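The complex is shown incomplete by one protein chain, all other protein chains being positioned as in the whole.
As written, the chain order gives the labels A and B, with residue 1 at the start of each chain.
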Amino acid sequence: MQVSYYPGCTLKTNAKNFETSALAVLERLGVTARELEDWYCCGVCFSQASDNLMQQIAPIRTLVKAKESGNRQLLALCTMCFNTLKRSIEFIKADKDRLETIQEFMDREATRFYGDEVDVVDILSLIKQIGLDKLKDAIVKNGKDLKIASYYGCMLLRPKEIAIDSPDDPSIMEEIITASGCENVYFPFRTECCGSYQIVNEPDIVKTRAKKIIGSAVKNGADLMVMLCPLCYYNLDEMQLEIQKEDNTFQTIPVLYITQLLALLMELDLDIHDFSLHSVDPRPVLKRKGLL
Amino acid sequence: MKRIGVFVCHCGINIAATVDIEAVVKDLKDYPGVVFVQDYKYMCSDPGQNMIKEKIKSERLDGIVVAACSPTLHEKTFRMTVKTVDMNPYNCEIANIREQCSWVHKDKNEATPKAKLIIRSVVEKALLDEELEPVKVPVVRKALVLGGGIAGIQAALSIANSGHEVILVERQSSIGGRMAQLSETFPTLDCSQCILTPKMVDVAQHEKIRLMTYSELEDISGFVGNFKVKIRQKTRYIDWDKCTGCGLCIEKCPQKVPSEFDQELGKRKAVYTPFPQAVPNKPVIDHENCTYFKTGKCQLCKIVCPFDAVDFDEADKFIEEEVGAIVVATGYDVYPVLNMDEYGSGKLPDVIDGLTFERILSSSGPTGGEVRRPSDGKVPKEIVFIKCVGSRDPENHFPYCSKICCMYTTKHAMLYKHRVHDGQPYIFYMDVRSGGKGYEEFYQRAQEEDKVIFLRGKVSKVYQDDNKIVVCGIDTLSGTNVEIRADMVVLAMAIRPSKGVEELAQLLKIAIDQNGFLTEAHPKLRPVESLSAGIYLAGCAQAPKDIPDTVAQASAAASMVSNLFAQEYLLHEPIITGVDEDLCSGCGLCITVCPYDARILNREKSIVDVNEILCEACGACAAACPSGAAQQRNFTDKQLSNMVKAILS
Partner (left out) sequence: MTKNRAISSRKIESEALEQLEDISGVNVYACYQCGNCSSACPAVEFMDILPHQVIRKVQLGFIDELIESETPWICAACITCTVKCPRGVDIAKVMEGLRQIVLRRDFEHINIREIDKKLRKKLPQIALIGNFRKTIL
């Protein structure tokens, strides 16, 4: 099985762990994720303004490249890219005039994009598509006493048009965790926002959110937290140390990309992980639980 | 040739603003067959009617055409008018120049010629109209009431008290419905069962009411005044003729199951009566949970029964009856909590719905009337009530207001405070709707005397934290987000029509609206009739409502039934499609297209017969008939062809 793969900016730098682990896991499951030739920024934040067509050009261009690749499905690992690309498709499908105007600025592109030619897919849905039993077969290590808190963040579940699961009570990540042999820890803030891009100039917002989210996961007994968004990852990982400086009773918990966990459980090549990129070092917990 | 009079109505400016009445009158004056034309501002008014009567006599008219609004509004009125001056009502025709002309056009130059053509064509119809007499239909003076809650009970008692027989069918083993599950009713805080059980006993003892519980409507055919119904009496595995209701079998039964009556908080046995005051107070065996049916062992109930009433071989019985009218009073269900993802998806034991809280409050309930929470039996000290859960939510659930929640939530908070003196009740609300008699005062009492804290805002999320439920809401009045660590949360879930109503509506051929409730004939003026003659609606089956409105509606439905039964016979429209025996070859094409099964093959004569009572004058057979033997009275092929010619002229 082959899908096109759109990395996005962060996946090649801060979130390298996500890319390497995800591609390795997919390969193990028999899926080739072919990186798009010649890709650009996806636009990141979907413009909520109904008259800002300029900001749609970036995502539409990406989709044109995806169409040209010949594969029906485009895997977007970064959830922000997933969200932006998928919403752009809905945006142009909703109004043909918008598409016409955007196309006028894309005369250098060889191909026209109409909206139905490419399916943007996230890694969770892709894994489910491949089959949870196939995933189960690929698991080597026993994760029975590993308690995993799954954190969804915003971009996979909102808005409703592109949500991959129920925004208040999703279960797709937990199903994957169960199939991989680990135990699920449900905590009430798993679908709440981490503070997103406010980390840049309003870090207090992120600090408050992180304290709530991490605190809740720890309280419910999680050993590890897994997620998919590089920004959520940065926010929750970085902030833990900041919070600990101010409050030494605050317990930290390692944050991993879900594909890193799966890669460890599948006993894939350890070189794909760069643990120096983590602020809260996951190695002690991983060693304790027999994953390293 | 017949002498036709044409009366053109202005309908104020409704017609006159867009149709040049003078021009129309002038045009029709010369039309062949028309001997008299007059216009008037409001033809349906008294002077208008009198004018018609006068002119019929003075101009010796054989038939009239009233050019006015839609026949659905005043055809009956005008037909009754002409009857008073001895003209056959079917010689009075309506030409619709309002809904089909003046109301759909803006340009007088387009509307006026169209009006002329419409009237001309109807004159052509009137010229060939025959004198018809309505078909007399006998009435079976027996009623069927579906549903044994307070609505059904009230309707049955009302109809029976006016001297007619009633069959009351209820699918549970006892009547009483939702009202039997309530603890106290607002605003008087009367004990619900105390005011209900006397009515239940009345039903059981009434000589005119045949009570059939644990039964459902299986099949129905026929029409108003003459319904043939088939009722399935589900098997109880206990012969109720022998059973005395001593309760020994229930005592000895080893199998315990969650009790539906107690909203699954309490338990009942596999052989059970739903509640102690059940009417009839006779048990049934729950086939799915009975040990004997599951494993082949036990039979304790059979062994201990002193009257040998237990019969494991009993089968469903079918009873066929003829009734003249049906009242549908099937009640409501509560929208399940598991549909609310933001409130725990039904997985949190201390987040319950209002009906479950009623059982907790009820002295005959699973906690003996003490307010204790389901998870650990502790008395909740901080209790949160959330209103509008699933209601008023067009995006995610239902757009309508469930009407009763504002009052019952206020009642719940008050009853809680009366029992847990050191407890604090909170109610999250968006509005408070307290329009009934005594309702506003009741609500004020809750705030002033019982210190119920009303927080204006929705709750975006609840979650479990240790042994508390954290409620994340907002008070928009003070503009602050609020968080309450509650012991228990009660949700006022949306009121939904009872399970199975859609299938029942299909069986009865009555309509349901976009929210699943049964549709009334007119929302303002005909709230207790369905769109099918002879079938009436009562209670929450039609729309959410409280007990006084339910009783009022049930009494109204009963009154309609009595009206129906008071007539010697019913009159059926005679514009049916007959059979010309000379032309009919008995090909049977008309039989296949008739939706009412009104045409039957007469094998002896090799023609088709028509049942005038079943025929609803749809005209399908007339269209299908290849020989023209099927002609609809006063809508014959000749008439229709003349009408079309007049329009195309």
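FYI, a residue touches a chain if its C-beta (ideal position, glycine included) is under 8 Å from a C-beta of that chain, and two chains touch if they have at least 3 such contacts.
The structure displayed is predicted, hence computed values, not measured ones.
Undergrad: Can you list the shown chains that the omitted chain is in contact with?
TA: A, B
Undergrad: Write down which of B:Asp393, B:Asp513, B:Asp546 or B:Asp637 is the residue touching the left-out chain.
TA: Of these options, the touching residue for the absent chain is B:Asp393.
Undergrad: Looking at A:Gln2, A:Ser50 or A:Thr101, which residue reaches the missing chain?
TA: The single option touching the absent chain is A:Ser50.
Undergrad: Going by the contact rule already stated, which one of A:Ala15, A:Ile92 or A:Val218 would touch the omitted chain in the full complex?
TA: That would be A:Ala15, which touches the missing chain.
Undergrad: Consider the whole complex, including the chain that is not shown, and state which of A:Leu53, A:Ala66 or A:Met80 touches that chain.
TA: Only one of A:Leu53, A:Ala66 or A:Met80 touches the chain omitted from view, namely A:Met80.
Undergrad: Just the residue numbers, please: which parts of chain B touch the chain that's not shown?
TA: 342, 388, 392-397, 430, 456-461, 472-476, 479, 481
Undergrad: List the residues of chain A that touch the chain left out of this view.
TA: Counting over the whole complex, chain A touches the hidden chain at residues 8-10, 13-15, 41, 44-45, 47-52, 54-55, 78, 80, 154, 157-160, 167, 192-202, 204-205, 208-209, 230-231, 234.
Rule of thumb we're sticking to: only the chains that are shown with their structure count from here on.
Undergrad: Return the distance between the CA-based centres of chain A and chain B, expressed in whole Å.
TA: 51
Undergrad: Help me check something: in the complex, which residues belonging to chain A touch chain B?
TA: Touch list, chain A to chain B: 166-169, 188, 219.
Undergrad: For a test of understanding, state which residues of chain B touch chain A in their complex under the given definition.
TA: 341-342, 345, 461, 463-465, 470
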